[in-house]
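A single protein chain has been omitted; all remaining protein chains appear in their positions.
Right after this comes chain A.
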Amino acid sequence: MNTLHAPGFPEAEVRDRAARGAAAVFPPTNRYGTAVFGEDPDDRYGGDALDAMRLVPPVFMPHRLARLIELGREPLFSDVSLECRFGGMRSPVPVYVSALGSTRVAADGVDLARQAGRIGLPMVIGENVAPMNGFRPERDAQHKTLSARIQAYTEELPDGVGGVCVQQSTEDADTEVWNFLYSDPVVEPLLSSGRLAFELKTGQGAKPGLGGLTLVDDATAERLGGRFAVESLGEDGPLLRCASPGTFTEEILRQQVHLIRNNYPRAHCWVKLPPARDVAEAAEVAWRAGAAAVTVDGAEGGTGWAPSGFLRHVGLPLAQVLRRIGTPAGDLLASGRVWEGTRTAKLLASGAAAAGLGRAALLAVSEDPEAGLCRLIDALALELRMLTSAVGHYDVTRLSSDDLWSPHD
């Protein structure tokens, strides 16, 4: 029934959480009392530098004492506050749904939007959703549209939390995605409550240096031919629609941020950076120009179609991206292989204000279009509370590099 797969990603675990929720944080309950558990011995997913890090609780916990005094009892993990604010939006957990582009697997966007809205998770909508799939619902394409996603999201959204961030890349500028949205009635409830952001996309996590790549059929290729390069992959092979990554210099990035702030004063400005070698300098330029958030993808992230060589050999891993940025000068949002609480906690401790769910969110919705993402977040939130209290904090935003140990230390 489920046709969505994520090779190299802990798909079975994500699907388990999407089905069982917080119960899946623990080993199967039918093995309770009959088996012993230790570290996963075979590290099935290869792991990266973030996986190799460990969260390390201290013995002495002054923050726990402060919370104890406040509560008049020993604090528990359930006393941990996960509420936070990033990129101008509030969220019940330090998590957002990262951009899902026009790739066919992102067609579940409406179900995903509905669940993200219900939870109040900020959600990024990827580039090319508009030029590829159109703005307005049309008979057979109605679930693919940008407006449909936003409408589904806002219909479920509680007051005061969440928000939508819409990307625009170089080709999107031709279709004026942001200009269109800024006056679209569907967006008005978000705009009037400060919950709309526009994200300037400067590159892709899965394929830094390249623009968006999508397989399209002949008819779509013909329709898009004027705006995108279309490449045939061999004789009678599939057609590859290629977007340009856009050209950036420090001044171009700075001025594009200025222009977003100038043109859309009621929207927040986010900037997405690829895992590039000068990511720290670029983030600095973006924050200094007034970006409310900078999002970074590790080279291990991304939902889009990418050449295998790029997936394996191009771009910085997320841990290195965060190391290069160091102490962020503004809100830093990070994504790449995030699906559970420990990686989220490590990202927060490494300087991120929130972690982005990409593939995990898609898989969860694929597992259960009604509640898969909600359950995945329940499980993640439980873990995050446990981890945060374990290192002696009762506010998730207090996680810091002191709570981390790296084998390289």
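Here, contacts are C-beta pairs under 8 Å (C-beta built on N, C-alpha and C of every residue); 3 or more make two chains touch, one makes a residue touch a chain; residues count from 1.
Heads up, the rule we're going with is that contacts and distances are computed from a predicted model.
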Legend entry - Name under which UniProt lists the unshown chain, selected from "Asparaginyl-tRNA synthetase", "Phenylacetate-CoA oxygenase subunit PaaA", "Co-chaperone protein HscB homolog" or "ABC transporter permease": "Asparaginyl-tRNA synthetase"
Legend entry - Residue, one of A:Phe9, A:Trp178 or A:Trp339, that touches the chain absent here: A:Trp178
Legend entry - Candidate in contact with the missing chain, chosen from A:His5, A:Arg54, A:His258 or A:Arg277: A:His258
Legend entry - Candidates A:Ser98, A:Gln115 or A:Thr154 - the one touching the absent chain: A:Thr154
Legend entry - Missing-partner contacts on chain A, residue numbers: 151, 154-155, 157-159, 168, 170-171, 173-174, 176, 178-180, 182-186, 188-189, 192, 200, 226, 244, 246-248, 251-252, 254-266, 289-290
